[in-house]
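Before any comments, here is the structure.
As you look at this complex, bear in mind that one protein chain is not there, while each of the others sits in place.
Our next item is chain A:
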Amino acid sequence: MSLKTTPAVRLEGVRLSFGPTPVLDGVSLTVAEGEVLVLLGASGSGKTTLLRVLAGLEWPSAGRIRIEDVEVDAATTPPRRGRDALRSRTAMVFQQHNLFPHRTVLGNVIEGPVSVQRRSRADAEQEARRLLDRVGLGERADAYPAELSGGQQQRVGIVRALALHPRVLLFDEPTSSLDPELVGEVLTVMSELAAEGWTMIVVTHELGFARAVADSIAFLDGGTIVEHAPSADFFAAPRTDRARRFLARLDGGFHP
């Protein structure tokens, strides 16, 4: 394994509350360039919110975030500018794919590059077709999202994110709304991206994927990171009780 030392993402003391309840209660974290970090935790632990903060979809009430060359501080950066800055370095794959239903697959992928990044349509289309080919959807470029299976839709969602040339890829439970037989095709694409050296932060309940692909695991509970360890160490011997119980529940499945 290559030495992964340059930090791509650094969070310090990130806090966010919806109403009186803190959802993120002082999160500090670094992610190296090319690292695959999986966020684990029960629902309500704050993992999705953390991802949404990095995507610029939520603005924290306190804390500093740096993504490569961009740095924001909840105390001093105007929220709109800060959210935009974070957004410009990341791209998100959503749980419900959120493809634009009125646009073809190709239209979905080139919308950002053409309308926002002002690249030429021909150039953007060429790259989009190449990326679609790579995830096995070269033939479906002119289909509409509703004509695709859930797994295909999610792969288009991944290509839409890749086409933006982000520095960090964010995945918000990308397989949890899929039928079980479609999960594999999406995870395969994600493993390939990891192998190519993309910096990825993934919220998922797929422990098999986390074990095989993640470099490190951050386990969240109550809005804080209670355990952050290399993936192998985390799965071999979780240090905290809460992580142990969480893993036992997820791994063990149904225990009446």
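The working rule: a contact is a pair of C-beta atoms (placed from the backbone, for glycine too) under 8 Å apart; a residue touches a chain by one contact, two chains touch by 3 or more; residues count from 1.
Assume contacts and distances are computed from a predicted model.
UniProt name of the unshown chain, from "3-oxoacid CoA-transferase subunit A", "GMC family oxidoreductase", "Amino acid ABC transporter permease" or "PQQ-dependent dehydrogenase (Methanol/ethanol family)"?
Hidden chain identified via UniProt as "Amino acid ABC transporter permease".
Given that one chain is not shown, which residue among A:112, A:151, A:223 or A:238 touches it?
That would be A:112, which touches the missing chain.
Of A:28, A:61, A:88 or A:191, which sits in contact with the chain we cannot see?
Final answer for the missing-chain contact: A:88.
Would you indicate which residue among A:99, A:128, A:141 or A:220 is in contact with the undisplayed chain?
Answer from the full complex: A:99 touches the omitted chain.
For the chain that got dropped from the picture, name the residues of chain A it touches.
Interface with the chain not displayed, on the chain A side: 55-57, 87-88, 91-92, 94, 96, 98-102, 111-112, 115-117, 144-147, 160-161, 164.
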